[in-house]
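The other protein chains are all here in position, but one chain of the complex has been omitted.
Then we have chain A:
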Amino acid sequence: MAKIIVVTSGKGGVGKTTSAAAISTGLALRGKKTVVIDFDVGLRNLDLIMGCERRVVYDLVNVIQGEAGLNQALIRDKRVENLFILPASQTRDKDALTKEGVEQILEQLKEDFDFILCDSPAGIERGAQLAMYFADEAIVVTNPEVSSVRDSDRILGLLGSKTRRAEQSLEPVKEHLLITRYNPFRVTSGDMLTLDDIREILAIDLLGLIPESEAVLRASNQGVPVTHDASSDAGQAYTDTVSRLLGEEMPLRFHEVQRKGLLSRMFGGSRR
């Protein structure tokens, strides 16, 4: 039976889609049959980050409205086996999503997959609420910045009240904190909130910490999820995150300022 995981944040631009792409890729690389669904109807991005934008024929809304079958709309990833993408519609808006339609699609996907990742749109409106409604677990993406932390806090409140698990008094949605764009230098200089500040305010378990990295921007522009860039700090951090999601203990990395070695100081080695 598949696990439904929503990737959400409240605030926009914190790295939800990047994280959904990277984590679903990581899960597939570990042999888990994974599908990632773009719920951002009208502002479709996931297909670009996953590098499959030229292969989109049908989308989530088409399936909900019965214009296409689920298998017609699912796009198989070219780089990893076991990974599928269900893109959003760019020409519709979020009112085209219905709770019943989403439920039907998820029930169908549950038969075949190990993991279903729902990439939530920003905000707390219909699209975001539908993305989280059926979730078993939630990855709350947060930047080390006060407005992002406050919006994540708001989302955590909604996860505890506006989901099927909450409404039916089932076991609550399991909440994970994923901190992205973390820059230890700027944390030390006081420009950014510290890891401990964020954990104290949000009071949920830390799933992962992704350092601010040039590799992330490069990956999204190339349409290759950063998990594939195994030599980059962000790629490794996402791989660690996936391991923790699968229940493995991994030490935290990239949260402290690294002393530069002599060679990199001499040659000005930049962080990749």
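As a convention for this text, contacts are C-beta pairs under 8 Å (C-beta built on N, C-alpha and C of every residue); 3 or more make two chains touch, one makes a residue touch a chain; residues count from 1.
To be clear about the criterion, contacts and distances are computed from a predicted model.
According to UniProt, the chain absent from the figure is "Probable septum site-determining protein MinC", selected among "Probable septum site-determining protein MinC", "Sarcosine oxidase subunit delta family protein", "Cytochrome bc1 complex cytochrome b subunit" or "Spermidine/putrescine transport system permease protein". When the full complex is taken into account, the listed residue touching the unshown chain is A:Arg154, out of A:Arg79, A:Arg154, A:His228 or A:Arg253. Across the entire complex, the residue among A:Leu48, A:Ile201 or A:Val224 in touch with the chain not shown is A:Ile201.
Listed for chain A, the residues touching the missing chain in the whole complex are 124, 150-151, 153-154, 156-158, 160-161, 200-203.
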